[in-house]
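Here the complex is missing one protein chain, while the rest keep their positions.
Our next item is chain A:
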């Protein structure tokens, strides 16, 4: 592990200033991802600015019925919050589907959003990986990639510096994307708000960048606007608990008189970012809430899939998980649930 300094700052502005002066520094939340990556030699910050106790640990009500979630709120606390469980079951379920109790106690909302990929080539410094070591190639394209992406990858050959086929590992972020959350950020140039769909990126020609955040920008809170329809999260993994998603879905569905009035759909485990299934949503609005419509919608989304040698199983898996989840939600009457 590289030598580094550990710093606690007086307030968020001071933390941002500390990092602005340290081009190789990093914020530290719960450390459940960053400390791991430092031990592995994958992350080599020279300064750690601890923000876990600095950013808010509060979940506050917004006037519209939404919630402002402080970046320092532990994953376990957020999942247990009564308002989250009542208004945004999809979010509580996604959090509880992630990691273990010990890790959720420690992990923060901000850190969860910005956790890095679990690709085995990324975490092994002896292997080629464009994300960790730009230009070194992509070990996963021809290697072990059973749990990699099926949508939006950059596939240009193992030696090409743009190639990256990995996924974003967060469950919580998938729910946040379905919920149209807004990420509040404090940087050297002041505050800004980023719609969460614009936070995580596809690899494009630069797989080293997971997000559109600039160096030294501190996530201070995440706003989740009111939803007004039933929602849920469903995750398929290799064992019943404590494993990353093969495929997951965050869904919300508003059905009135048998017709889909509104729908939100995001997929996890399928792309470099949480995948908002906009094509499927578009197809579904105004359609009868039937298995046939749900299947047609998700199939239109998955037409764009470009599975790898060993992960084509994810395409039918995603289809089936989405259909099942929407059917579950369609069995519930929106007006009665919200009364």
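Throughout what follows, contacts are C-beta pairs under 8 Å (C-beta built on N, C-alpha and C of every residue); 3 or more make two chains touch, one makes a residue touch a chain; residues count from 1.
Just so we're on the same page, contacts and distances are computed from a predicted model.
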**OP:** Out of "Electron transfer flavoprotein subunit beta", "Carbon-monoxide dehydrogenase small subunit", "Recombination protein RecR" or "Heterotetrameric sarcosine oxidase gamma subunit", flag the one the UniProt entry gives for the chain missing from this complex.
**Re:** "Carbon-monoxide dehydrogenase small subunit"
Original post:
Pick from A:242, A:282 or A:313: which residue touches the chain that isn't shown?
Top reply: A:242
Subject >> Hidden partner interface residues of chain A, rising order >> reply: 1, 3-6, 8, 28, 30-32, 35-36, 38-39, 48, 50, 52, 74, 76, 99-103, 105-106, 240-242
